[in-house]
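One protein chain is absent from this view; the other protein chains keep their places.
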Amino acid sequence: MSSSPGQSLSTAPTQGPVSARVETPFQRFAAAFLEDRVAVAGLALLAFIILSSLIAPWITPQNPYDLTRVDLLDSRMPPGSQTMEGFTAWLGTDGVGRDLYSGILYGLRISLVVGVVSGLIAATLGMSIGLISAYVGGKLDTFIMRLVDLQLSLPSILVALILVAALGKGVDKIIIALIVVQWAYYARTVRGTALVERNKEYVDAARALGLSKSRIIFRHILPNCLAPVIVVLTVQTAHAISLEATLSFLGVGLPQTEPSLGVLIANGFQYMLSDRYWISFFPGVALLLTIVAINLVGDRIRDVLNPRLEK
Amino acid sequence: MGNVLEVSNLATYFETRAGTVKAVDGVSFAVGRGEVLGLVGESGSGKSVTGCAIMGLVDPPGRIVSGSIKLGGKELVGLDDQGMRAIRGKEISMIFQDPMMTLNPVLRIDTQMIEAIDAHEKTSKKAALARAQQALEKVGIPAAADRLKAYPHQFSGGMRQRVAIAIALLNNPSLIIADEPTTALDVTIQSQILAKMQELCADSGTALIWITHDLTVVAGLAHRVAVMYAGRLVETGFVDDVLDHPLHPYTRGLLRSLPSEGIPGQPLEQIPGMTPSLGRLPPGCAFAPRCRNATEICHRSSPEGTVFPNQRLARCHHPFDSVAQPVGLTER
Partner (left out) sequence: MSTESIISMQGISKRFTTPVDLAGRLANLLGANHQPQTVHAVSDVNLAVIPGEVVGLVGESGCGKSTLGRMVAGIYEPTEGKISYQGKDMRLMTQTEARQASLSVQMIFQDPMSSLNPRMRVIDIVSEAPVYHGIIESAERGDYVATILKKVGLDPVFMQRYPHQFSGGQRARIGIARALAVNPKFLVCDESVAALDVSIQAQVLNLFMLLRQELNLTYLFISHDLGVVRHLSDRVVIMYLGCVVETAPAAELFDAPNHPYSQALLENVPTLKLRHKRFSSIKGEIPSPMNPPTGCHFHPRCPKAGPRCSVEQPVLRPISTGRQSACHLNDGGVG
């Protein structure tokens, strides 16, 4: 350092950061998230649901997809009864003799996989489109946004129905349909955020420093657009799950051999008003809990990431 | 002549997850009729919180923990919600840095002004409208009758601030609290607003607390000045006294670090270090870590206010001597 007379730069006793340890943006976020007890409960519930569905093969007495293990004589048995196979069906059995408890956990797996995978792919696709649209601007931006408007003005059920009718049944086909239905939310959200970020001074600084356009978009703007994407992702996952359930309920979603929660609910629907309510009821409750848990978590994430509330 | 406002030992704390933040800790001052008090401090000094506390606008997790605020003899601390609402906008008005904090962007100006009048008085709509127009004319808005029908976004920044001032004056308050109202405005516009405020306060005898970080504005506008640091009041007195012969090392450091006080080409005098975080104040005097004159007692105990002649106060263990050799700005 130069020795200019009487001038010492580090006369400051502490020229370090205001907070002591390295605090990543994620840690800050996590600390804020955990402040709300309801959200923490939602997160716990969600974790429980996901965990249970993951270890389903080990905690269920029966694999409901294995048709050799399912006995028609077990069908429509009330909760708590003993089955022919030799275990207790705590939640009862359905119309073809599947243990509902097993069915729900296995069905959750399918529902979650469908929801999460379609969400992630739609997010990636939508984000890229939104980023490019925001950065390039002009006619391309206008065109893409009108496409987004078009997509969003059509009811998602309708679009999904048409696609599934065209593509046929199957997990992969459902996922494709859900991606087509969802990408537009991400594109629009990310475009909005990217436009705001584009005008911030750190982007100007990156330009002054001679960094390339693509580097600026993906290295600078993108990480700062992730916040709203995560919010949309959680809410959309819940939406995708319920959409899939609806499609399956209507009979055009997943096949009977790979029942998701929607299929299970559909199967039991005819018995709803008779005294064999459990066949639809328990899968329905499971679906409800899953969606509520995801929404609680998503709401809290949105509140924490809300820039107006952030100091 | 009684004081319009008397604040004694005001303390406002915020309970956060990082601990108790003592935003305002032991602040006392008084403002008389027609007087302008400059409340000066940097960010984190507690000046804005003080203003909000007087208006009763401190929301949880913050609260006034002790002290008294007397408006014309009437105690405001502990007053219930209804009592406070009767006072806000009528006895005390506030002007903010961003006029859009006062103005609702989706309502016309006349609607908002009539609303402000209606909140405190029953008058006919015609009478209220006439008063609103008069207020706009008083603050120097041309073609007031037409401008009443406009929306806030149709005004420029300076004009919006004038409208905010007009609203503040509508019910003839005895005190106006202005929180950095000209900080965001251009120099020439700021000058217009300052001239207007001077005129209006002189005419109506309204007391004015002008909260700012800008000592030059205080020099021109205020009669008395109160300097805050880290939530505490460190010095008060008449403007001439404080600016020419500052008693507290912080005041002195602040004055000397102004670029206009520097010699062009020479390094500016600087106060080393940073303002302490209000949640982690050092024991003893809050300014001690940065003070060149600090001694052992300064780090140990927080100084009480020492009273000096001519209504001056300084909270320092080693205040500069006000009586002997002036230690002000002329010394180099």
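Labels A and B are assigned to the chains in the order they are written; within every chain, residues are numbered from 1.
FYI, a contact is a pair of C-beta atoms (placed from the backbone, for glycine too) under 8 Å apart; a residue touches a chain by one contact, two chains touch by 3 or more.
All figures in this text were calculated on a predicted structure; none of them were measured in a lab.
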item	value
Which residue of B:L79, B:I189 or B:L281 touches the chain not shown here	B:I189
Residue touching the undisplayed chain, where the options are B:D146, B:D203 or B:E261	B:E261
Sole residue of B:N9, B:Q270 or B:S301 that reaches the chain not shown, by the stated touch rule	B:Q270
Chain A, residues in touch with the chain not shown (by the definition above)	1-2, 4, 7, 9-10, 12, 15-19, 22-25, 28, 142, 200-202, 204-211, 215, 220, 223-224
For chain B, the residues touching the chain missing from this view	42-43, 156-159, 186-192, 194-195, 198, 213-217, 219-221, 223, 239-240, 243, 253-255, 257-262, 264, 267-272, 274-275, 329
